[in-house]
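A single protein chain has been removed from this complex, and every other one stays in its place.
Order of writing sets the chain letters: A, B and C. Residues in each chain are counted from 1.
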Amino acid sequence: MTAQKNSRYGMVIDLDACTGCGACMVACAVENNIPPAPESANERTGITWMRVYKVLNGKSFPDTQAVFVPMMCQQCEHHTPCISVCPQKAVELDEESGIVAQIPVRCLGCRYCMTACPYHARYFNWWDPVWPKGMEQTLNPDVAPRMRGVVEKCNFCHGRLQAAKAKAAAEGRIEIRPEEYQPACSDACPTNAIVFGDLNDEQSEVSRMAHQKDSFRLLETLGSEPKVYFQSERPWVHHIAEQDFASPEKETVHG
Amino acid sequence: MDKISRRALLKFAGGSVVGFLFSPMPWKLLDDTAKWSQNWSWIPKPPQGAITIKYNTCTLCQAGCGVRVRCVGDRPVALTGVHDHPISFGAMCPAGIVGHHLPYHPARVTQPLKLTEHAGSVDQYPLQPDELMNDLAKVIGEAHSSGTSVVFVDGQPNRYVSQLYRQLIDSLPNGIYAVSPHGDAVSAALQTMSERPSGMLGYDLEHARTIINFRAPLMDGWGTPGRIGQIIKQQKKVGVSERLKIIHVETRYSRAAAMSDEWIPVNPGADVFFALGLAHVIVREKLYASAVRKTADFDDAGISFVKFVREFSPDVVAPVTGISADKITRTTRELARHTPAVVVGGTMSDEEAMVLAQLNLLLGSVGKTGGVVARRSLPEIMTDRRERSAAKTIAQIPDGSVHLLIVDESAAAAIPWQILEKKLASEKSVVVSIASHLVGQTKCANYVVPSPTYLESLRDVHSPEGSVFASLSVSSPLIKVPAGVIEPASFLQKLAAAAGVPASPSISSPEDLLKKHVDALYRSRRGHVFVYANKETVDISKIESSEQLWKLLVDGGVWIDTSAEPAQRLLFFGHRKENYARMKTFIEERKQSAGKRTGGFPLALMPFRACGDVGEISPLMTKLYQESGLRAMSNRAMINPGTGAMFNLIDGAPAIVSTQKGKMKVDVRFDESVMPSVLFVSAGPDKACFNHSTAAKEENILLLCECDTDSLHCATPANIQKA
Amino acid sequence: MFPWVYGFTWDAGSIVFLGAFFTVLAVLVATLMKATLRAVNDVKLERTECIRWKSDFHDLPAAAKKCRHEFTGEFAHRTCDNNFDCRDCATHAKLMSEHPLVVPENAEDVVYGFTMPLDRMYHRGHTWVRREEDGSFTIGLDDFASRLIGVPEQIELPPAGTRLRVNGTAWNVKKQGAAVRILSPVEGEVIEAGDPQRGWFLRVKPLEEKPNLRNLLRGAEIRPWMLREMERFQGLLATEGAGIALADGGVPVNDFSKAYPRADWDTVMGEMLLEP
Partner (left out) sequence: MDKQYIIRGVQRSSFRKFIAWMIPWAGLLIFGVYAIYLCLAKGLNQTNMDNRFAFGVWIFLDLTVIALGAGAFFTGFLLYILKKKELHAVINSAVVIGFICYSGAVGVLMVDVGQPLRAWFTFWHPNVHSMLTEVTFCITCYLTVLAIEYVPVILKNRKLREIPSMLVFEHELHKLVFVLAAVGTFLSFFHQGSLGGLYGVLRGRPFAFREGIAIWPSTFFLFILSAAAVGPSFILLTTWLVSKISKKRLVKKNVLMLLGKISGALLIVYVLLKTIDTLVWINSTSPAVGFPAYEFYSRKPFGTWILFTEIVVFGLLPALVLLSGRMRAHVGLLVTAAAFACTGVALNRFVMTIQTLALPTLPFDPFLSYMPSWQEVGAFLAVIAYGVLVYSLSFRYLVLFPQERELSNG
């Protein structure tokens, strides 16, 4: 058997195509068995591995413009902020896929990784996971629900990758076909704003798009080499993403 | 025996501790903590089983998206879109993605309930089906003697099963079948303007170059989510100069406005004047399509559209709409230049819709590629003339005339309660809600008849809003209906029986009805079928029998028409002479009300809600409403920061909104996009819609609003203060 | 943590980190083990009394730890650094050889009304030792201690056969809730217990033929010592707020604590009998 080439899974999100419908958010929750919020949960205590932020251009009525920014774990590759801080190796960078994996059963719930993450992509289980009676019948059998007191985050639907690999192996293939592995969010996006694939694969659409002129990553200056790219034709979106503090515009966010 | 000394006891204790530490026990216990903390008994274990894929069609709204259902054993665990689906293009809306949770919703009703309300909470008393029928039969008896009516309001009247309901209701003494406002008002207006009766109209957005949209939630639930997604995707592939331009006209910076190329923020309630302004400029600058001049009432001596719009010059409408005259003129020229241009509208009054329809006519987009196209009707099997005549809308039911009001779930969700309440004859009038979940306005009913929910019953879905071609698909039940749940048709049958009406419907069940229609469709030899499972399109001529067609549809398939209806001749005001006068009156009324402020209520309150914001939704939708700020729950108020500061409000803090009708506590969010002096309050789902306590009566901003059937776009004078 | 635990890697970081951790752990365990073993050994070798005295002596205030040669004026200031055990004190030996003690002429000395017979030797803890004719020693409380303790509620005398050590506990006394131990002036084995009526408390058989008694005060040392002790006593009473002053020449009362019940006798007795 030949050595398998490592993948670097990543995304390119077309911000001009995102309508902010939220299909990705619920699809993610269904796929990953994320429970509905308890009554007292709010925007800062809920669990949304995938979260769509509505970002305004900072101008007031009637010049206001908005862009919807789907945010999830950006799968940082270099100096991954959350990996080095975890005291007990509950976060690992999977060499084969480039996915930053969170191992909830080993997590102590110290939340250090959450303070380390500049993208706020990590979520803590402030409550026990509770589904309304009977609704646990609808849980995805491939993903174990997490317990109270541990941190979790997007893992590019790692379960789907495993399933695709198992299927490929059963068919005697070493490598999986690109269409066999798509995370739930890109699968659910009605406008195909989320393009997912292997950045190492030069043929893939995602690697082609990632190198386009209007592609950018958030907080690139931190040097953490995230694998999620964004695209927009709107100059003001780039302007905000580049955090040009010299600009008088102050952005506000709803999300 | 020696007395045990303290020393000995201490030694024993110390020895025990040391001994314990050196035994394997503590390590075992420590090790076990890892297991315990991973497998607490209260953490649900996902049920395992054989994984199968089934195909279905979503019936949560009219869109009818194709659904790929991943099942474990018999239970659906994930719903995703069907790729290459000709209508939904593999996409689903968030509510559809989690539709399979609805059978397990905590507010699910599985037996008939009698509701009484006191002190803001709703008490539920379970009833036996017989008790329910007896109670209702008594009411019908009394209604009959007093001459008032029994009204059934259908929220989704364009389904075949509605015909069954209608047949049953009509058989009752004084029974009236009514429909809630639904679908596309502009399309309905165009129908009234046409020479001959026609089917609904669709918009050929795919080929349009300009869309001017009056507050239709284009990217937020209009049509099918996939269709709009497809258009957006296609647009990115063409050069900037050739792209479709979407102009959005709405007071609020809605999601559709955000996704449009241009947002025109008109003053509350002034959309119609903006439209009239556009019409004025088109006429004045002769930008209309050449054929328009031939239209009878374009510039007739009696009824003249030219005269009608003459007074609405940009300078006149500018102060009313808040849009500069220059902007109005420029927008009009752009529309006329970038044709085909099409005018689309959201839910609105018939009169407003007519103005937009007239704009379409002016722009020459009716019956044109990239314009408004009539779709062919599906074959009907009901031959009774009465049944084919237009059903009454809720507005046509006289106030104070209804003794027994039966509302189905979607009607209860769509129509503000105070509108329904006005129709009731007396305090003793009874409201029955046919509902699967005890949420929203269903809580206002006196009785609840438990009905099947999504994936539990056989339903048909017709052409989505705005579609060019007619389509039909069928959703088959995947989840067993809980005992106690009553199929609405069977409830109505029982009701008729209990009221002493001899049972004689020609069709016995929804399945029977649907099969008969499918048979008629098969015999019409029109269209083709897209099969979800293998993504193949089968022409109807290749289908061997109507049974095979039925099977294709039930197993996951959609029938689509292959051609539209030929273009018709339209009149600006239709053939009904009173239309012109009606329009004049309406405009005068609007002129009076636009910009009116009542003393003490300095703000214009506008409720808003998005598609899927009403009725029952999966508890998992908390991700959008509660765990993120993407969508607004029923208590969310949005205000311009400047206005907020004027009213001493704090971003994120609670406040009290008051109108002449009452008060409500809201949660204030400052939003730069909000027009100053306007207050938007969400009419979205209450917390109870997710999973929380169902006892409390739900507060909704609509109850504070002055509303007609189009409650969502009437600005109500309001005030707000810190809570 | 260990090579056999999942996730362990043999990288430099792990080795340094875990190495440091295990070293710290080993040092801590070794320290505890060593202290424990030494303690066990101490108990076995019956060093308890010795240690107790050392510890007590360490905690005594400086005023109570004056060298006996300060009393005699050989030093202006000197604090004892040998736990009041002059038997092996080089300074003491040197000074004694330089200035042998003057044998007193009178049979007893009276200091502030306390009678101190000079036929015996005194311990800094206010006990005396008298060599009896049979070679045994009798041990008793001096006049000051007797009056300080007065009539105790309880006296716990060691049974015959108990081994006494210099500066170890001789017997325990309880008075007005204050428990005080009396230091043994000599080394030996208890052969008989006495009582206040007999004038002595213990009769002890020395372990050696000629026991070393250099730790005991005698002759001319008694008076300056007692003067200093009275100073201390008065100071204590003053701070305790008893407000009593020892009248010059008058005969002190037989039981101080009965006479001045307001004073903190526990502290006073502890201080005076060298039990901090």
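To be clear about the criterion, contacts are C-beta pairs under 8 Å (C-beta built on N, C-alpha and C of every residue); 3 or more make two chains touch, one makes a residue touch a chain.
Keep in mind that this is a model prediction, so the values were computed, not measured.
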Considering all chains of the complex, which shown ones does the missing chain contact? A, B, C
Among the options A:93, A:108, A:143 or A:168, the absent chain makes contact with A:108
The listed residue (A:93, A:143, A:168 or A:222) that touches the chain absent from the view is A:222
Looking at B:37, B:158 or B:174, which residue reaches the missing chain? B:37
Touching the unshown chain, subunit C contributes residues 1, 5-7, 13-14, 16-18, 21, 24-25, 27-28, 31-32, 34-36, 38-39, 42-43, 47-48, 51-52, 54-55, 59, 61-63, 177-179, 235-236, 238-239, 264, 266-267, 270-271, 275-276
Going by the touch rule given at the top, which residues of subunit A touch the chain that is not shown? 38, 40-42, 44-46, 53, 55, 69, 71, 79, 81, 84-90, 106-112, 114-120, 122-128, 147-151, 218-224, 240-243, 245, 251-253
Of the residues in subunit B, which ones touch the absent chain? 30, 33-34, 36-37
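Basically, only the chains that are shown with their structure count from here on.
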Hey, which chain is the most central one here, using CA centres? A
Averaged-CA centre spacing for the pair subunit C and subunit B, given as whole angstrom: 96
Taking each chain's centre as the mean of its CA atoms, how far is subunit A from subunit B in angstrom? 30
Can you list the residues of subunit C that touch 2 or more other chains? none
Residues of subunit A whose C-beta touches two or more other chains: none
Which residues of subunit A touch subunit B in the complex? 14, 16-17, 19-23, 25-27, 29-31, 33-34, 36-37, 39, 41-43, 45-48, 51-54, 56, 58-62, 64-68, 105, 128-147, 149, 187-192, 252, 254-255
Touching residues on subunit B, where the partner in the complex is subunit A: 34, 37-38, 40, 42-49, 51, 72, 75-81, 89, 91-94, 97-98, 100-101, 103-106, 219-220, 225-226, 228-229, 232-233, 236, 253, 255, 258-259, 263, 265, 618-624, 626-631, 640-642, 669-676, 687, 690-693
